[in-house]
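With one protein chain removed, the remaining protein chains of the complex are shown where they sit.
Chains: A and B, in written order; residue numbering restarts at 1 for each.
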Amino acid sequence: MMQPSLEQKLWMYEYMVLSRRCEEQIATIYMEGKSPVFNMANGTIPGEMHLSNGQEPVAVGVCAHLEAADVVTATHRPHHQAIAKGVDLDRMMAEIFGKATGLSGGRGGHMHLFDPEVNFACSGIIGQGMGPAVGAALSRKMQGKPGVAVAFIGEGATNQGAFHEALNLAAVWNVPFICVVEDNAWGISVAKEASTSVPRNDVRAASYGIPGHYVEGNDPYRIHEVAGEAIERARAGKGPSLIEVETFRLAGHFMGDAEGYRPEGEKDALFEIDPIPRMRQRLVDDGDASDEQLRQIEEKAEQRINKAIDFARESAEPRPEDALTAVFA
Amino acid sequence: MSTDIIVPIDLYEEEEDAVVTSWLVDDGAQIEAGDLVAELMTAKVQHEIQAPVSGTLRILKQVDDVVAKGDVIGSVG
Partner (left out) sequence: MTQSKNRKLTIARAMAESVAQEMRADERVFVMGEDIGELGGVYGNTRGLLEEFGKDRIRDTPISETAFIGAAVGAAQDGMRPVVELMFVDFFGVCFDAIYNLMAKNIYFSGGALKVPMVLMTSTGGGYSDGGQHSQCLYGTFAHLPGMKVVAPSNAHDAKGLMTAAIRDDSPVVFMYHKRLQGMGWLGTEAGATVQTPEESYTVEIGKAAVSRAGTDVTIVSLGLGVHHALKAAEQLSEEGVEAEVIDLRSLVPLDRDTIRQSVAKTGRLIVVDEDYHSYGVSGEVIASVTEHDISVLKASPRRVAYPDVPIPFERGMEQFCLPSVEKIIAAYREIQPSRSPSAASV
């Protein structure tokens, strides 16, 4: 297996830790004002919240190969991908808090994070990120400009019409597009085997005449390798690919999800193979980093997230009448 | 002689408080043992409260009131 470079390994570890610290903090802050009565409308961060704990390897394994100019579309569970793509952390946090300094001044919230500086966008309709990513890839091709477009979706979205249409179109137009499916095995309460006609979605790539890969084990190095190949293919003008990555969610579908549908013991078993401590151990065992070095990375990450949270807390709310602006260009 | 309607200790696993989200019978109405009388919520999960005996319902805790395990939310007389 082609290993990531040392620099890439450390980058990936740092960004996994950043992402996890972000989700842990948000989970705590989300519950502010929602106890003892869990009313979604209340508290510092109202609305829904979909956290990515456990899925960090997918974000870093793919985004390690991407530049600011490359395009990423993501879903209702976007924080790890936004962070790995280089979205402005302060403004992202402010947007999650609904502040005027947020990426969209509070209009979007956690499910609708748009950062044109790094070509990142996400929103909440399943499968909807596919079309725009194909279009971005088409645009680069038409303009003769470099860049690839990656659409992150969940395995549930592979049963949505947009998935099939977009893959076909990307193949017909031969554009630099990669679809990355995060297979966390659950579409809210419905397991993959109950909703999907094939056990693994890599085989569906054949329907569209494009390469398909399945990456097991939620392993950032393996993901890095496979994603790297697909992205290189795209950059070389050889067209789209489909990658499905086995991962898992350590949290519920949304904050407040009682997860009664998950079999007994499933989550406990997953905590045992949390990808972050695993990578940490591997870096030390492989001699790639010292415990002290990693501790410094972890501390820096924690401080960075705290800074973003402070920025968000201290920022002003938008004026209510700002709801009526920014409708048209 | 009336019987308390109590939030059962084993209604849910966590130690946290619950909130009354619905009363499904009017105050003062006749109810039968086993009737569904109220819904409580902890975090995001709804729980059911049944009448322990038959009789007249007296509501003590209102919708949106926060209650703990063991609290009396009503009585049946």
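Convention: a contact is a pair of C-beta atoms (placed from the backbone, for glycine too) under 8 Å apart; a residue touches a chain by one contact, two chains touch by 3 or more.
Note that this is a predicted model, so its numbers are computed, not measured.
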{"item": "Contacting the left-out chain in the complete assembly, out of A:Pro4, A:Gly109 or A:Pro275", "value": "A:Gly109"}
{"item": "Touching the absent chain when the full complex is considered, from A:Ile188, A:Ala206 or A:Ile273", "value": "A:Ile188"}
{"item": "Chain not shown: contacting residue from A:Thr196, A:Asn218 or A:Ser241", "value": "A:Thr196"}
{"item": "Sole contact to the chain not displayed, among A:Pro4, A:Pro57, A:Gly86 or A:Gly127", "value": "A:Gly127"}
{"item": "Hidden partner chain, residues of chain B it touches", "value": "19, 21-26, 29-31, 35, 39, 41, 44, 46, 63-64"}
{"item": "Chain not shown, touching residues in chain A", "value": "37-41, 46-48, 98-99, 106-112, 123-128, 156-157, 159-162, 187-190, 194-196, 256, 260-261, 317-324, 327"}
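Please note the rule applied: only the chains that are shown with their structure count from here on.
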{"item": "Chain B residues touching chain A - in the complex, by the definition given at the top", "value": "16-19, 41-45, 64, 66"}
{"item": "Chain B-facing residues of chain A, complex", "value": "35-38, 256-258, 260"}
